[in-house]
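Just one protein chain is left out here, and the rest sit where they should.
The chains carry the letters A, B, C, D, E, F, G, H, I, J and K, assigned in the order they are written, with residues numbered from 1 in each.
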Amino acid sequence: MRLLLLNGPNLNLLGQREPSLYGSTTLEAIEQNLIKKAKDEEILLDCFQSNFEGALVERIHQAIGEVAGILINAGAYTHTSIALRDALIGSEIPFVELHLTNTVARELFRHKSLLSDKAIGLVSGFGVKSYELAFQGLLSYLRQSN
Amino acid sequence: MRLLLLNGPNLNLLGQREPSLYGSTTLEAIEQNLIKKAKDEEILLDCFQSNFEGALVERIHQAIGEVAGILINAGAYTHTSIALRDALIGSEIPFVELHLTNTVARELFRHKSLLSDKAIGLVSGFGVKSYELAFQGLLSYLRQSN
Amino acid sequence: MRLLLLNGPNLNLLGQREPSLYGSTTLEAIEQNLIKKAKDEEILLDCFQSNFEGALVERIHQAIGEVAGILINAGAYTHTSIALRDALIGSEIPFVELHLTNTVARELFRHKSLLSDKAIGLVSGFGVKSYELAFQGLLSYLRQSN
Amino acid sequence: MRLLLLNGPNLNLLGQREPSLYGSTTLEAIEQNLIKKAKDEEILLDCFQSNFEGALVERIHQAIGEVAGILINAGAYTHTSIALRDALIGSEIPFVELHLTNTVARELFRHKSLLSDKAIGLVSGFGVKSYELAFQGLLSYLRQSN
Amino acid sequence: MRLLLLNGPNLNLLGQREPSLYGSTTLEAIEQNLIKKAKDEEILLDCFQSNFEGALVERIHQAIGEVAGILINAGAYTHTSIALRDALIGSEIPFVELHLTNTVARELFRHKSLLSDKAIGLVSGFGVKSYELAFQGLLSYLRQSN
Amino acid sequence: MRLLLLNGPNLNLLGQREPSLYGSTTLEAIEQNLIKKAKDEEILLDCFQSNFEGALVERIHQAIGEVAGILINAGAYTHTSIALRDALIGSEIPFVELHLTNTVARELFRHKSLLSDKAIGLVSGFGVKSYELAFQGLLSYLRQSN
Amino acid sequence: MRLLLLNGPNLNLLGQREPSLYGSTTLEAIEQNLIKKAKDEEILLDCFQSNFEGALVERIHQAIGEVAGILINAGAYTHTSIALRDALIGSEIPFVELHLTNTVARELFRHKSLLSDKAIGLVSGFGVKSYELAFQGLLSYLRQSN
Amino acid sequence: MRLLLLNGPNLNLLGQREPSLYGSTTLEAIEQNLIKKAKDEEILLDCFQSNFEGALVERIHQAIGEVAGILINAGAYTHTSIALRDALIGSEIPFVELHLTNTVARELFRHKSLLSDKAIGLVSGFGVKSYELAFQGLLSYLRQSN
Amino acid sequence: MRLLLLNGPNLNLLGQREPSLYGSTTLEAIEQNLIKKAKDEEILLDCFQSNFEGALVERIHQAIGEVAGILINAGAYTHTSIALRDALIGSEIPFVELHLTNTVARELFRHKSLLSDKAIGLVSGFGVKSYELAFQGLLSYLRQSN
Amino acid sequence: MRLLLLNGPNLNLLGQREPSLYGSTTLEAIEQNLIKKAKDEEILLDCFQSNFEGALVERIHQAIGEVAGILINAGAYTHTSIALRDALIGSEIPFVELHLTNTVARELFRHKSLLSDKAIGLVSGFGVKSYELAFQGLLSYLRQSN
Amino acid sequence: MRLLLLNGPNLNLLGQREPSLYGSTTLEAIEQNLIKKAKDEEILLDCFQSNFEGALVERIHQAIGEVAGILINAGAYTHTSIALRDALIGSEIPFVELHLTNTVARELFRHKSLLSDKAIGLVSGFGVKSYELAFQGLLSYLRQSN
Partner (left out) sequence: MRLLLLNGPNLNLLGQREPSLYGSTTLEAIEQNLIKKAKDEEILLDCFQSNFEGALVERIHQAIGEVAGILINAGAYTHTSIALRDALIGSEIPFVELHLTNTVARELFRHKSLLSDKAIGLVSGFGVKSYELAFQGLLSYLRQSN
């Protein structure tokens, strides 16, 4: 089984900026940790980050027919990108939405997600741990569906 | 360490009604499974379910000074109970909000939670698996804080 | 056939307070009258009133598998209780919503019911007569469904 | 005593179109049934249907000083016609609002009625049975007022 | 010069119903009085009342090229008829909007007029006197424009 | 009989600025014309203009027990001054609201008047003619009330 | 195959009034042109215009079982008539909504159509060409469905 | 004279939790202090606190015919309980609403009270002093009414 | 210690107009009574009333560095004056907001205060007694702060 | 004459995903068909698709001074891209907006287009036929303008 | 050339109160600095501050025909005064709006300005530097217009 981890805009800065808000772990460390966890479950995990909405859309297109599930932390695009939503729906690949922070405890425009009503589930607020929990949740869903 | 698992209205029916929506696991089974998982981590897990808003409020009061963290699936009270919110804030006990279903994919009045901006984090949509993920998220938070 | 008549908060005061608004018939008289009317149709009618949201929720739980239909005047909980809504939906028992007064002619917050989009139908504004009409409407529905 | 039954736009199609939604009874059958029920109570029931807002308004004008109460299923005009509301208020004839379907379970623009805050009461969702219940409710009101 | 006085739904009842609200003068008396006042100014005044939105629309069509100005008390259609608005705009005939009562002191849905932003001016709240004032206002406008 | 004509902020500029919008008649000319018209009816008309909300409030206080009716063009204060509304209500003097322009054809914030639901009636859009019409409307009301 | 072209209020004025906005082609010319185009496709096209909401509703009723598709330019009723919507839905005849002008570039109350979510598709803004395009769109849909 | 002091959810924690927000006085101390103040005025003061909405409702029912006035700090139920509002209105006992904190300086959902438009008056923001002021305000009202 | 009592627009009319709503005590009597009560506490109380927003703003400026607390009944300016709010905040003098009537039981635009989220507390609805209670509340606050 | 056909995000997937919703024709087939249709009219049609908002913006910039009209199916960017709107307006090239599906019959956030009030016209809901109709509509507009 | 600098309510306190928010420069210093800067450009700068809305309105009236441009920091009146807006529009004098603080980073009611859609431009957030920038912006505009 192959899964895809997508990270949206500004997440390449993880671990470098605003550590009090986002922690000091880098995105690479998160990706390596999750790739290893996936390997233990005999799963291949692809990782992709982009600050371009279009690039994220196209990465989802490429995933069609190749990956069984998507983990997505769409960052700011969570709240503004219908294109991403459409790509995810069009791909028919089940996905889990995740956030490092508790988005509903922040600005009002972060309370509404354009993705989550189409997601399997949502994990938010646990810092880098959110990635692991989302991964487990996705796995549980995919194994239950088969 | 001692934790508390709270379940709100109608969750006593779990496993008996609407299995297509909520699955066929009973609340007791969920509680037993989580108590065992907690035991493995040398944690005592108290469980409490009530259909009464006041009873949930008072159970939180009792937890003050006794439990280190709360897992709460407040069911319908998630969206209507400021009293529950006040009890949780007043208790100063960190808590994780969880839901079996993806609440933002349901009726509009379920999109707003009166608890989540005060929660550590949120897990929703993974069925009974949500309990485990929330438990792990809470644990991760508590261990990181110490 | 067994039916259940539920009355919500403050309805125990019927006939004693604000007769100009609610009439002078007591709740007991309404219940006795309806039990008799039900008996004529060879129907057993259970009656329950509570000022506690949780108690109403639990009474609905008990009704699962026992009653064929519910008549509910949820009083103030009509407008605030998602727990009651969830209990009714979860029970899969068809129900009729009724009100003594014409709720849309009163305060704005009484115009929205959290129950009625899930009800078979609605009867409001006919004073104690509303109970009889709702009973007939429920009966008509149940007989047509069989 | 003389009563008036008014039916608004598209109700002339009853029994012919969308039977799954509105049932297979024709409007004429409903009218005949109600006229008979009225006769049993020594009441003369006039029936009128129109797809024209203006025609319904004028039929209400004619009823002034002649009928003691009105049963009205205003169909789509329920939600758009202030003219009908004004005619009913201007006539000073008590009226009951009725609907075949449970309007609040349909599109949002059907949730608001321009008539109901001026009605004695409301009956909705019981199919053709709604006519009978509304008739009984009106009768009960008129007899109590005298 | 020729002017047109239009009256909308329910205004044919003037003087007969709700005299405390609308006064006891009949529409015919108002029309006769205004025709006489117009005659003194060497103006021909046509009068038309209808409860049908379509009939009012068509009466405006007929007025094109024949009348120099319109006085309109559109009654309930003031708040619901875009068709009437379109007819008035399409006719390119200047018009004055008038009301017997002070509409902003009544129900919220009467506060918004679909006509008034296209009217020369507005007169409301003076009972039957509103007709005279609106007539004078229209005259003043027309004479100033020439 | 004594009446009071009140003019609010910026109306002292009448006739001097923006003649295409407000005409070229000065406020003084309007006042003189109206004083003369009033005199013909054996009425004493006091005139007062101020750009200060507080001064208008106090002028109304002085009018208590002295004037039988008020004509008010409150200008911009129409939309912002609850103090003026309270002064008018507190004075118990009947008043007519008037505007030179058709306020609902202008910016959205001019559509709502804080005065008009307490006014006898409203005249707007007829330029300086609005003053005369409002005067006649007030007179008609006062004579009818006596 | 038989189709129906419906035109709503004020469209009888086409070509006569406001040519800068609506062009100088008359409704009759539009109808004749479309009838000829239909004939070329061996289709019979009925045409009907009315300023009366009720008449349009009844014309749709008559079309049941007779016409295979409807082209409708409902004019102002697009935004106000639930009755028309109900007639179209009740008729179960597929329809295309069309407008001469680009309605979303006009007043806010023209942005919402009560018909379009039930239409096959929408064509607006191309002047009289909109009729031809809508006709082709309807044809394409009907031929694809068979 | 007999009065009733009602305290809603979480107020049993007073003096124990969040002293920076609510002060360090316990609810018991507040009650004893107020009972003593009442005694000085020859008034018997009953005190009741509950975390259950239903229990508060029933305590109000018991008060009917026994107490002359109610002081209520409904806590979170202030903003969510129509049942409490109905109980207070139904009891016909005059009441004063009070809060320890200035509720409009907190979350938006605390700005709206479901009780206050039916209260004699409101006291908020003075900490435990609010109880004394509310008591004096109620007394002043009751003595003025007799 | 020196305190300041501010009264806003129309409050100079107290005791003279609308006694059924505001009582028959004059503002002077209220001020004298409060000055005496203050004297008993060895406090000097300055009193100021104005119908001018600017005058109230300047009176607050003068109070800077001179008075320890402000009692303010801003009347209509409560709901419209950001300037007053800014003056109060800028002065850094603690203040109590008070009203004679229960403002939330009146028009919708009186429900929102521009001052209260910055006030220590709020007293409303007790008639002239509100002044005394507000005075006591302010005193209690100031003594507790020192 | 040269025209430009623009397709936005996810439209490269046409014919491959969700055929029940979007049909089985590929974007290439649509483009080839339209290029051929254009050729018959002696028109050169350029085609461009991108998932990048910025790329679409820049393609419009390149079109300035080169193409006479634009056909645009902006997909998800229809509802979120002011940049696209600005590019279209800035280019001063007339454009037609088109959609495969009837966007107002889908999620609420698809009901509002940021482009359409600046478009010549709109075609939506006819599947791939929408492209042809939009092309004809644009052509008709351009020929009429010359 | 002559320009006018207007300052609204509470700005006379500049430099004295809340230095952390507004800085420690006094209004007089700002005025003197700007007068000097103006002199360097051979411009006469008049300065006026008032806490009275009416006084600001009248100062603008006086400026008609005398000053070529206005710099205005209307303080709180920015958000509440239509009278000021009307005076500025009526004066036909170009003006620049300025603020010391970044108003959109403060309370919601400060986000909307009643002046800015009629201003040449807006400068906010640079403390006392805002005055200089606004002055330069106005100058640039005036020189470009000539």
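Here are some notes:
Basically, a contact is a pair of C-beta atoms (placed from the backbone, for glycine too) under 8 Å apart; a residue touches a chain by one contact, two chains touch by 3 or more.
Every value quoted in this text rests on a predicted model; they were computed, and no experiment measured them.
Under the touch definition stated at the start, the shown chains contacted by the missing one in the entire complex are A, J, K. Per the touch definition above, the residue from J:14, J:98, J:114 or J:134 contacting the chain not shown is J:114.
The missing chain lies against chain A, touching residues 8-10, 12-13, 16-18, 50-55, 75-77, 79-80, 109-110. The chain not shown here touches chain J at positions 52-55, 57-58, 61, 64, 80-83, 85-87, 89-92, 114. Looking at chain K, the residues touching the absent chain are 102, 104-105, 113, 116-127, 129-130, 132-133, 136-137, 140-141, 144.
Just so it is clear, only the chains that are shown with their structure count from here on.
The rotation relating chain E to chain H, fitted on Cα atoms, comes to 120°, given as a multiple of 5. Computed centre separation for the pair chain D/chain E is 31 angstrom, with centres defined by C-alpha atoms. Distance between chain A and chain I, defined via averaged C-alpha coordinates, is recorded as 55 Å.
Of all residues in chain I, those that touch two or more other chains are 52-55, 80. Chain pairs that touch one another: A-B, A-J, B-C, B-H, C-D, C-H, D-E, D-G, E-F, E-G, F-I, F-K, G-J, H-I, I-K.
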